[in-house]
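Heads up: the structure comes next, in structure tokens.
All protein chains but one are shown at their positions in the complex.
Entry: chain A
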Amino acid sequence: MTSLTARDKTTVKAFWNKISGHGPMIGQDALTRMLAVYPQTKTYFAHWKDQSPTSESAKKHGMTVMGGVADAVTKIDDLSGGLLGLSELHAFTLRVDPSNFKILAHNIMVVMAIMFPVDFTPEVHVAMDKFLAALARALAEKYR
């Protein structure tokens, strides 16, 4: 898979600037949708008292994850280096199967399309898809 071009990075940063205030809400909705549409993802949250898609735990976790994405935007020029801590966390502690990064990315983009139907153009979509894929690769880098 390709790395991010200068245009990809500019596009992602510009779009993020527009929407960053809604970050937590995007995260909450994306996590809710992920659990509702892909129930197998609930297997990672067996420790929650309430694993339903709209639980407080789910919403809170969505915000946490989106905080990570926001951070990644600021480190877009060096995702591997910038996300080292998170990468180790996912590799040695969380061990989330990488296929799930794609699932969550899809749901993040569904929410972006819902909340920003005009701004989430095909050009923004492709840049964001590439960015989230690059972010997923950085998170899975230390897996093996």
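The rule is simple: contacts are C-beta pairs under 8 Å (C-beta built on N, C-alpha and C of every residue); 3 or more make two chains touch, one makes a residue touch a chain; residues count from 1.
Methods note: contacts and distances are computed from a predicted model.
> One chain of this complex is not shown here; going by its UniProt record, which of these names is it: "GPI-anchor transamidase component GPAA1", "Myotubularin-related protein 6 isoform X2", "Response regulatory domain-containing protein" or "Hemoglobin subunit beta-1-like"?
Of the names offered in "GPI-anchor transamidase component GPAA1", "Myotubularin-related protein 6 isoform X2", "Response regulatory domain-containing protein" or "Hemoglobin subunit beta-1-like", the absent chain's UniProt record gives "Hemoglobin subunit beta-1-like".
> If the missing chain were put back, which residues of chain A would it touch?
Counting over the whole complex, chain A touches the hidden chain at residues 32-33, 36-37, 53, 106, 109-111, 113-114, 117, 120, 122-123, 125-126, 129.
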